[in-house]
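Below: one structure, written as structure tokens.
A single protein chain has been omitted; all remaining protein chains appear in their positions.
Letters A, B, C and D name the chains as they come in the text, with residue numbers starting at 1 for each one.
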Amino acid sequence: MAVAALSVYTAYHYFMVDGKVNETYQSITALKYTWLYFGNGISIDMGITLDPISVMMLVVVSVVSLMVHIFSLGYMKGEERFSTYYAYLLLFTFSMLGLVLSSNIFQIYMFWELVGVSSYLLIGFYYDKPSAVAASKKAFIVTRFADLGFLIGILILGFQSGSLDFNTIIQRLTDLQSPQFIAITTASFLGVSLLTWALTLVFIGGAGKSAMLPLHIWLPDAMEGPTPVSALIHAATMVVAGVFLVARLFPLFAINHAALQIVTWVGAASAVFAAIIACTQTDIKRVLAYSTMSQIGYMMFALGVSGHGGENGLGYTAAMFHLFTHAFFKSLLFLCAGAIIHLVHSNEMKDMGGLRKYMPLTHIAFLTGCLAIAGVPPFAGFFSKEEILLAAYQSSKAIYAIALITSGITAFYMFRLYFSIFWNKETLLHNHHGEGTMSMKIPLIILSAGALLAGFVPFSHYITTDGKYLPNEFHPLFSIAPVLLALTAILFAFILYKKENDRPAKIVAAMGGLYKGAYRKFYFDELYNLITKKIIFNLIARPAAWIDKNIVDGLMNGIAAFTGWVSESIKGIQSGKVQNYALYFFGGIITLLIVFLYWWI
Amino acid sequence: MIEYLQLMKHELLLAVMIFLFLFLQLGNKKWERSSLLSFINLMLFFNLVAGFFFNEAGMLFGDMFRNTELIWFEKNLLNLGTLIISMQSYHWLMKQDHVIEFYLLLLSTLLGMFFMISSNNLLMFYLGLELSTIPLAALANFDLEKRTSSEAAMKLIMSSAFSSGLLLFGISMLYGTAGTLNFAELSQHISGTPLQIFSLILVITGFGFKISAVPFHLWTADVYEGAPVAVTAYLSVISKGAILFVFTSVLYSVFQPVAETWYRMIFVISVATMIIGNLFALRQQNMKRFLAFSSIAQVGFILIGISGSSPAGGASVIYFVLIYIFSNLGAFGVIALVSALAGKESVDDYKGFYKTNPFLSWVMALSLFSLAGIPPAAGFFGKFFLLLAGAGKGNYLLISIAALNMVLSLYYYLRIIKAIFMDSNENPIPKIHAGLQPRLAIFICMAGIIITGVAGGAYEYIRSLF
Amino acid sequence: MKGIPIEQILFVSTALFFIGMYGLFTRRNLITMLMAIELILNSVNINFVVFNKYLYPEKLDGIFFTIFIITIAAAEAAVAIAIIINLYRSHHSIDVEDAAEMKY
Amino acid sequence: MNLSIFILLPLLTALAMLAGKGLRQVRLIALTGASLQFILAFVLFFLYYKERAAGNSSMMLFEEDHAWFASLNIHYHIGVDGIAVAMILLTAFVVLAGVLVSWKMSRMNKEFFFLLLLLSVGAFGFFISLDLFTLFFFLEVAVIPKFLLIGIWGSGKKEYSAMKLALMLMAGSALVFVGLAGMYFNSHDASGAHTFNMLQLSQLHIDAAAQKIFFPFAFIGFGIFTALFPFHTWVPDGHSSAPTAASMFLAGISMKLGGYGCLRLVVLLMPDAAQYYSTVIIVLASIAILYGAFATMMQTDLKYINAYSSVSHCGFVLLGIGMLTKTSINGAVMQMVSHGLMTALFFACIGMIYDRTHTRQIKQLGGLLKVMPFISTVFVIAGLCSLGLPGLSGFVAEMTIFMGSWQHADAFYRIATIIACASIVVTAVYILRAAGKVIMGPVENNEHRLLSDAGWNEKMAAMLLIIGIVAIGVAPFWLNNLISF
Partner (left out) sequence: MTASQIIFYILSAFILGAAILSVTTRKIFRAAIWLLFSLISIAGIYFWMEVEFIAAVQIIVYVGGIVVLIIFSIFLTQQSGKEMAKAPISRTIASVLAVLFGFALTYLLIYKNEFKAGDGKFDMELSRIGTQMLSTGNNGFALPFEVVSILLLAAMIGCIVIAMNAKTKDK
């Protein structure tokens, strides 16, 4: 609560009162303390940076986490490890705030890791469920792998720019005269300039956290965690850290086209890919997870298509905007899902249907969320999405097409979800305990409000690439197409899932392979299993262990054995016969004679 | 006349004691044995103490007998060792019926060693050598009922006669080429002609036989195993120590002109000795035999010190012998007690020894660590200085071999430790109730092992004698 | 020196020495081994006497050495024979091969 | 401050132990001794800071120098710099924790604690000694107690492991000896006398040719102690067979002896040769890091897992040393301290688990979080530290090493660094595998449900180490300053 209030106040203060210096939002570094000095100028300085995006994230994180805290009061009631749960939750909030506020690329890496571990702990909260454990492991290891890239990226950036401080890095590497800039752009590895390498690696880190292709596999499994957690971490905050990271280093990306291309295409691909999969999933949380993924894809390519400064910066603004709105409606959706699961005790759609009369409030909230995400005006999603589409349109038609399609699919699967939960067949629940406590309702209400209103925030006033004001023009004509598309998709879903019927089955049959592939998430898990189990374990680790046991250690034992063998085989010398002794004695003398009289004089 | 008393103090004391014991034997008054032993040990103790006073350097009988501070220090060492041994063999002697003869022979060998150490002359050296060898053969036979004992005696007398024959031939050739028996003059006449190298080799083998260096060591194991524990201890510590003293001084003084040559020989011999000794020690099952081989390996290390051919080298050798007396006698003390009171000598018998005799086990452990050269036991310092002296010649091959051999030797010492501390045994050696004198002896050894190393004084003193 | 060069006398002594050694190596009977040893010592005696007489006549070192060697040889022989007798009592044989229990 | 007290105190404690009767007295004495050491270590730490703050810029502080074997110019010469202080702190932590963990030592407790304290004598002496002879002396002092500890109180194929450990470490010190002798005879001070004095040696600057010859001896010798590939095989067996306290000490401290030795060698004694051989060192270290990590993945015994991960982590130490940059070497020292605490904590946990469940096989364990929450939590913390989680010591150390190693622009060094970084992921994999199976998941064996959680002594031990870990992880600057004074 306090956290939330504080951060909202900060935000207000920043944006309204003293943030503006001659019409530009400066980045204020509030605190700076040398935490670890690495020599020759490089050091980790713990600091707090306030600039538009960080403040925006501040708001998002604190509000959502507050909601989740409240929600959990009801949701987690009666858990034996209630307190532990909250401890973890707070740990997460702490590290997330630290992440968004950090002023130092290394500091962000540290909180990055901390976020990862708290997500690990929360996913594995039901630790006696093997699936949960597996999921948590998966999440951590995959993100860890991505972080490897991030780390190396940090190393490169840090040493090329001679500093780890964001502002310094950006300032040094963006002015084209500075020696650092020249060094990093001229120096190249495998024919690619170091800067590209660095940014790509950093982006890999971001992609890992934000579940971009192909590092997304952990996100759906992460739904093993308690639903509020999914709402907080895997919808609103942590997963957008990747986007945040890219935004943070945006000036660098902006001057490096190659890296930006990668960002764009990865984003676009994941957006559509995830959307397709989402249509086939039956576990509601998984559907939401994939939709999250696709939305983040949105943000990513929005960043990708953006330029730097002034008008070109639209995509950037749009991405941030979408991040902002998405946080609200996606967490809303998740919380609703949580409420539903709380009621039904199952994640599977088949166990649901016609729940609207059991939980009217949830029903409304969920609907709001769906509309928002589907981009139906005047819901929040509409505005942000429009901006993104616009940005995409301005930069490349292909991306625009993808985006458009994706948004259509999004609308479809969201309403598929909606209808099959709240309408469709009637399920009757015995001894159901209402819709849940007040603590569960309030967040839904607040977030619905958010989902409804967040769109009207004049975002481009606050967050732009260069901190300057960006007039946000609104083209009604442009937005016709997407809205129509969304509505048709909703209609389609309505036809298919409003009433219980066999149309879906037919279509599935028609789709055949494609459906199957999508249903099996395009076999990514299998692929990864292949790589880890078969290759890493059987082809690297096992041989390593074997070599160690038999060759390296065998060598040592072999030496010992050999010594023993020698000592066994020469025991004959000690024959116990005096005369042999005398002979050896004499032989020794003769040898000495020969050696030292004739050979080694 | 007085200077005879002063210079030959050690020898005269021994001679007096020999005759005293002789009369004790002839006088038909039968003594109560334990008191007899205590009396003898007391005498030995006085002898030891007296050894520290009225010392002065000088020559007697023309060039036959010489005494320096170093020499009488060595003699005191030998006295000390003998005292310890005789105290340790208390329980064994209690069962013997030729106690006095035992001491007569023992002391006469000791006397022989003294003469040998003080000898400044090949003749005296030879006589001392024989005097310290022939009675030992008789001593080795002292367990008159045991087959192995007489076998050991036979092997000892035969091989020693053989080796002394070779030694004599060498000496005769030396005499023939140099024309004198006196050490000082010899060193001037030695120029390294082939015949002299030949005789040098023969002399070295003569020594090598005594200190059981490979390949002249083969008698050692059998004799050690067969002989009574006391005699084995005596052989492995006292006689070996005495010979080492003489060996060092002979090499350093007489054969100085051909130092390069004998350095090479010592190098070869010491490598062979270390390796062979260790390799054989690996598989020994009898404690005494095991210690025999371990002592062979030790000789290999000592030879490295000798090969340093510098004051540091000599000092390190004598220092090591000092430590070696304590360490080896510590081990032999335990073995003597066990074999006298429990009649067990095999390594397997020592399994689970710690359960019944913790104190003796620790004594054994400490002694073995000292032998293996593990700090803080004195052996560490001894070995370190030996190798350092050897390294002074810049022959790092030798040092590396030696260092690796230390690892090898550690293995078999730890084998014993393992048997004592870790293995279990259904019928372990019963609790040993040692008499006062053996316990005293063991305490002396322990004190020696701990003090002589860490307190740097001992080495510094020895070094100051060079 | 009566027309006999010293080398020839030394030839005799050396030959004697190695004959003794041969005996020592090959004789299995302990007493005969002892005899062999006596031969060895004698060869050494001859050496000493020869050297003393022909090369270094002014002093009598060699002569005395010989005397002492002879004495010691006697003592050695005595002890050896005592041991041999004892061995014979315990092993009922004076064959070295039979007295080879301790080995390896 | 008189440093000899660090040798005397444990020694006296050990001797007092011999007088003690029964478990009660003995462990009380041991605890007092250990805690005194602990306090002393901190006293030293603060005094050291005070001195430095006072502007004392001499290389070593609190020096003491008595001639020991004057004729050979061997001195009993002790003193500390920041690194040594850090090591001493580490030792104090681990020894105290070790004593606490083995509180309920059932049989031959007197001997056990005696040997444990003897070990600490060795470690302290090693870290404070500035004369190579003293150094070597204490290095070997610390070998045999391990043999006995493992052989007598160990588990599994203890005799074999004990023997292997003793022999390999002895081989190591043998090589070290050759190196020492080489340095000794190639050093001629003003009076032309040879010297073992490290500081003098560093000033006299042994000529490069000699360095090239003797560096490998000494380095491999020390390397064996710190599990230099391919001489690391004593580590898994030794650690896994050792009793808890012993393996804590082994992995926590005695592997650091080697690292410390290498460090001194590289920085003080033979810098030229270090330059010359650095690539070799780095290659070996990288192999150890990655290969150790992969080998760990296949292990099924908790102690083996930790042992192999120690190989991998000590690889970091060697890497940091091999990189020869100030930063990387600082990182190496940090890694030593951090790994010392972390692995000690790990072994303590495993020991606690083993005492209760009597198994270390991952297969037979599961869901311990339900049964023994405290131990499991500690286990997880240790695990997270070992996979380098920010806020715990491991992260700081590793990052420092990476930073240091990246300073070389050359591709070779970069690749080595990247390999090292990659091992972090592998580490995560095996740690999480172990934790996931042992701590989480369903309870494997229903008898385990009855087991008790940690006792007060175990709690204290664990907390002690965790405090250390967190202190470094959260505020690394104190350690960093300490080292880089």
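Following the convention adopted for this analysis, a residue touches a chain if its C-beta (ideal position, glycine included) is under 8 Å from a C-beta of that chain, and two chains touch if they have at least 3 such contacts.
Given the structure is predicted, the values throughout are model-derived calculations rather than measurements.
Asks: Decide which residue listed in B:G128, B:G165, B:G333 or B:P428 touches the omitted chain of the complex.
Replies: B:G128
Asks: Considering the entire assembly, which residues of chain C contact the chain that has been omitted?
Replies: Touching the chain left out of view, chain C contributes residues 1-4, 6-12, 14-23, 25-29, 31-32, 34-36, 38-39, 42, 45-46, 49-60, 63-64, 66-68, 70-79, 81-86, 88-89, 94-95, 97.
Asks: Which parts of chain A face the unshown chain closely enough to count as touching?
Replies: Residues of chain A in touch with the missing chain: 579-580, 583, 586-587, 589-590, 593, 597.
Asks: Considering the entire assembly, which residues of chain B contact the chain that has been omitted?
Replies: Against the missing chain, chain B presents residues 15, 18, 60-65, 98, 101, 104-105, 108-109, 111-112, 115, 123-124, 127-128, 130-131, 134-135, 137-139, 141-142, 144, 173, 176-177, 179, 193-195, 198.
By our rule, only the chains that are shown with their structure count from here on.
Asks: Write down the chain pair with more C-beta contact pairs when B-D is set against A-D.
Replies: A-D
Asks: Once you find the CA centre of chain A and the CA centre of chain D, what distance in Å lies between them?
Replies: It comes to 37 Å between the two C-alpha centres.
Asks: How many angstrom lie between the CA centroids of chain C and chain D, rounded to a whole number?
Replies: Comparing mean C-alpha positions, chain D is 65 Å from chain C.
Asks: Any idea how many Å lie between the Cα centroids of chain A and chain C?
Replies: Going by mean C-alpha positions, chain A sits 97 Å from chain C.
Asks: Which residues belonging to chain B are in contact with no fewer than two other chains?
Replies: In chain B, 154-155, 158, 162, 221-222, 283 touch at least two other chains.
Asks: Send over the residues of chain D in touch with two or more other chains.
Replies: In chain D, the residues touching two or more other chains are 167.
Asks: Could you please specify the touching residues of chain C with respect to chain A in the complex?
Replies: Counting only chain C, the residues touching chain A are 21, 24-26, 28, 33, 96-97, 99-104.
Asks: Flag every residue of chain A that touches chain D in the complex, lowest number first.
Replies: Counting only chain A, the residues touching chain D are 34-40, 42, 106, 109-111, 113-114, 117, 124, 127-128, 130, 132-134, 136-137, 140-141, 144-145, 148, 151-152, 155, 158-159, 189, 536-537, 540-542, 544-545, 548, 552-553, 555-556, 560.
Asks: Help me check something: in the complex, which residues belonging to chain A touch chain C?
Replies: So the residues of chain A in touch with chain C come to 571-572, 574-579, 582-583, 586.
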